[in-house]
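First, the structure itself, so that you have it in front of you.
On to chain A.
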Amino acid sequence: MYEKKHLAAIGVILFAIMLVFCSGCIGAAETNQDAVVKIATPNEITEASYFGNYNFAQMTRVTTPPLVQVDENGDYTGALAESWTVSSDGKTWTFTLDSDYQWSDGTPLTAEDVTFSLEYTAEKIATSPAWMKNATISTSGNTIIISLAEPVYRLCGDLVTINIIPKHIWQSIDTPEEYISNGPYVGSSAYYVKSVDINSATLILAANPEWKGEAPYYGTIEIHWFATEDAAISAMLGGECDTYWKYGAAFPTTSVALLEASDKFTAVQTPSLKMSYVGFNTITSEVGRNLAFRKAVGYALNYDELVEISASGYGVSANSGFIPNGVPYYKNTTANTYNVETAKTMLDAAGYKDVNGDGIREDTHGDVLTVTLLTRDKVTGELIKEYLEKVGLNVDYKFTSDINAWVEVKEAHAYDIAYNTITAKGMMMDSGWATGYFADNTVGTGKLQNVDDPAFLELCAKISTTPEGDNLKSLISELQDYYAGQVPGIALYWCTDVTPINTEIDGWYISKATGIYNEINLLSIHPAD
Partner candidate 1 sequence: MKFDRRYILPLLLIAVLLIAAVFPGVFAPYEAAERDATYQAPSAEHLLGTDNMGKDIFSLLIYGARWTLIIGFSSGILAIIMGTAIGLLAGWRKGIPDEFLMGTTDIVLILPKIPLVIILAAYLGPSPWVLILVLGLLSWESIARVVRSKVIQIRSSNYILAARCLGFSDAKIMVREILPIVFPVIVPKFVLVTAAAMISEASLAFLGLSDPMMVSWGGMISDAFTYSGFLRGMWYWWLPPALCIILGVLAITSLAFIHERGVREVVQL
Partner candidate 2 sequence: MNLLEVADLSVSFPGPSGRIPAVRNISLSLAPGECLAIVGESGCGKSVIAQAVMRLLPEGTEVLGDMYYHGQNLTHLSESEMKQIRGEEIAMVFQSPERALNPVIKIGRQLIQPQVLHKLCNAKDAELRAKGVLQSLGLDADWVMNAYPWMCSGGMCQRIVFAAVSLLHPYVVIADEPTKGLDAERIGELETMLSSITSSGKTSLLLITHDMEVAAHLADRILVMYCGMIVEEGAAALLLAAPKHPYTRGLLNSLPKNGFVPIPGMSPALTALPDGCVFHPRCPIADEECRKSIPQLRNGVRCHKC
């Protein structure tokens, strides 16, 4: 008996390894319909609306996968698409569908569904990427050809967020954002959404009977959402849930100590694509436009303490080139250093002197130099405020408790310095390499978009239209030099992701973009022997 189990486990592990390297290959394991994995999350679904609720959309992505997804290294790998090619001019993208994916209600998944999904998203969803509106999409058998008006090389970055949905269900729904249903939702991957119940705060995924790929071990995946991160973590530690997941975020670093105290969980640390930074308003702010000022601020920030306090030690001081070590085309630029005296000297040199000797600097007109600091993180915001005050700046502290109020101030350019974080997904978006957070010609809520320098925007445009290769490499090197030289923002630290691993389950696969809640992981996890 024992041996049998053992063999099965080895088989599953072997399969998982195989799956990692070649998704879509056929194994022999079977789904245990009674087995359940429970995931705790602080991401609340407030409406059972596939398009209307952001969190719900994130949680259903594994059941209606996009064409491509992000793997554990941050590279793109196939999801619904088995493979894809791009023409050398960057205008024609061809995707071949993986035949494993079939709709859970028995309807075959066709290229027609993909076309419908892309067009439907472009038409109905306000925040869809601009290229979609002008793209021509054609199909042939199980291939989809996207023809673009302008070359787009970072297309995959956008495609990872566009779910491929069943045409026969959605074509009759005219206002997708208002459509509410408690399920089931037809899915195409190994799982489909069986039900969502906002009263019990539970989303239930069930194994897709039509799935042609390797069968997952768990027949049911339950996602339970809680009022706070703490409640979710304590539910996990208390054994109510098997693991923890939060969209766009790793395990809260302040609670990692608890994981280490628990014998059921271990904390796995992985370098993250996430980071935090301060950006300057280089568009309308007088000090923000002053390079000397920006450089001086770079010396005023205590990077070590920021890692220690705002990341609870789970982070690494960044360098001025901004892009985290581990991201393709990383460049070793000068490291950020903390030196109050240098900062003061540089501010003096920039003309911001404390003339009247009251400890606060005056601007070039002789008025008190007031710097507006925008933040939505209480802890980091307070630290930065303190650092700025230490070098003699008068800080007007604008704390907004939520993203929307933050966005309002940001859009109005009513700040000089703003604190912000870059998500793993955000790092890849737009022209990639965090450019979307700076370029003022992008759309999106969480980005500062604080640079309108034509040189920068041109560089971004070039990057997005350059295929991978040496050309791109030199452009990205140039980009990092721009960050280091022009200082549109200062990287505070690169995050280290912590993922709680339940030692009773094996086969964990942690994606760079979505953590453990990804299609590959759901297929590979199985009970540990």
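The candidates came about this way: all candidates are chains of the complex that A comes from, given by their letters.
Note that a residue touches a chain if its C-beta (ideal position, glycine included) is under 8 Å from a C-beta of that chain, and two chains touch if they have at least 3 such contacts; residues count from 1.
Note that the structure is a prediction, hence the values are computed from the model and not measured.
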For chain A, as assembled in this complex, the candidate in touch from 1 or 2: 1
Residues of chain A touching candidate 1 in the complex: 228-230, 233-234, 252, 254-255, 257-258, 308-309, 312, 378-379, 382-383, 386, 397, 399, 401-402
